[in-house]
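Below: one structure in structure tokens.
Right, subunit A next:
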Amino acid sequence: MKYSSQKVAMPYFIAALALFFGQIVFGLIAGLQYLDGTFLFPDLPFNVTRMSHTNLLIVWLLMAFMGAAYYIVPEEAQTELYSPKLALVTFWVFLAAAALTLAGYLFVPYSQLAAMTGDAILPTMGRGYLEQPLPTKIGIVLVALSLLFNVTMTLIKGRKTSLNLILIGSLWGLALLFLPAFYFPDDTVKASYGWWWIVHGWVEGDWELILGALLGFILIKMTGVDREIVEKWLYIIIAMTLMTGIIGIGHHYYYIGAPAYWIWLGSIFSALEPIPFLLLVAFAFKMLLQRRREHPNKAAMLWALATPIVAFLGAGLWGFMITLAPVQYYTHGTNFTAAHGHLAFFGAYAMVSLSIISYAMPLLRGREANSPSAQRWEMTGFWIMVFSMIVITLALTGAGIVTAFLQRSGDNPLGFMQVQDKERVFFWIREFAGLGFFSGLLVYLGSFFISGEYDYASEAKQALSA
Partner candidate 1 sequence: MQQVFTKSMARNIFLGGAAFFLIIYLVLTYDSWQQIPKRDHADQMTPAVIAGKYLVDTHDCIGCHTINGEGSYYAPELGNVYKRRGGAFIEAWIRAQPTGVAGRRQMPQFNFTQSQLDDIVAYLKWLSNIDTNNWPPNIQG
Partner candidate 2 sequence: MSSIENRPAGSVAEPQGFLPKPCTAAWAALIGLALFTYRLGAYGSGRLLMGAALCLTLLKGQLVVDYFMGLRSVRPFWRIAMAAYLIVVGGVIAVAYLSA
């Protein structure tokens, strides 16, 4: 850490981890409700559990991205943050808004929440991931504007590296792509066509740019590889992302009422969407091989290298399996999609957030790296979480395949609940893997409470005596 204003990243990272914890708790409840439909009903209906689970995901990722931006932008620009105070105020506003919204979900029936918050004036509620009441949505825009103002002003007065341009540009993209959240036409087909501008635009477009920038930053810092090489790779990767991903949005348009040509265009372009993820894997390992230093933060390196791999599995491989129109005809709207969503969100965005936290938190706490025992805890948490998430993915995939065969095909297709009953074994596996993930998360969080820093001298002595 080179600039004292980078410290504002710390509350963002801590809040991100706390919200992450909350997300997993709601995930466990939702998983249990799949098995016991009366669990916590009617106090916590499934839809409320689910929206809490998904909204916490988005908020903690945004927290982590914002923290990362406040950490990276000054360091890249080689100047103090324009206004650390504004960043801190923004943090509290954002956290309070998130907490209020969550309380609204939990304690007020959704339709009443809509009536209370003026949804009738400008209807925006009732869409996946965008369940937030109107005031929260406006709050998100204001928070984003504050972040953009702060980092852009920092950029203007400082050094303009390509990495910083990509990061700040993609943050602008993130904010702009949120604006269609205020467009919710009566025509359901147009509404879902436009809903994908946000969801696809974020996770299969703009966020991949953020992912690239964060990973690029970590790799520059940890491997000491020449910035020119890293930035050139970054441009190639994000070029491939947008060149495949923009028309690739068509793979969401096959069966929602949009014209038939999307079946061809979406299939072709989305089939190419794994390419940038593959490039990301190649990039990360190429940088590792060309490294000019051995960074003591092994845990951060592990996160950074695993991110592209798991992202490739989740977004690339699992996405590819269901992206072609003839396949999606049977898997659309099944747990196969949920399987892909889980591994892709975790592998790409959760893991890159945890990577930057793993890299930056020790520095924010005044040490280059945590003590080896803390790192061992962190890496144990890493393996448990990654393994558990892969099991969750496989279980959901199994459930999705069962639906595709029993409910979607054959001469005598079964009804929805009949098929769900036959998938119980997969939902049990998912729930146990979820508990595994939760324990991994506890181990991971525990690593933050192991004190001490990386001691070069004793490590060197140990290495020599071994």
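On how the list was made: all candidates are chains of the complex that A comes from, given by their letters.
Definition applied: a residue touches a chain if its C-beta (ideal position, glycine included) is under 8 Å from a C-beta of that chain, and two chains touch if they have at least 3 such contacts; residues count from 1.
From a predicted model like this one, the values you see are computed outputs, not experimental measurements.
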Among 1 or 2, touch partner of subunit A in the complex: 1
Candidate 1 partner contacts - residues on subunit A that touch it in the complex: 33-34, 36-38, 41-42, 45-48, 50-51, 110-111, 114-115, 119, 123, 125-128, 131, 162, 184, 186-190, 192-193, 195, 228, 231-232, 235-236, 238-239, 242-243, 246-247, 249, 253-263, 265, 329-330, 332-335, 337-338, 407-409, 413-417, 420
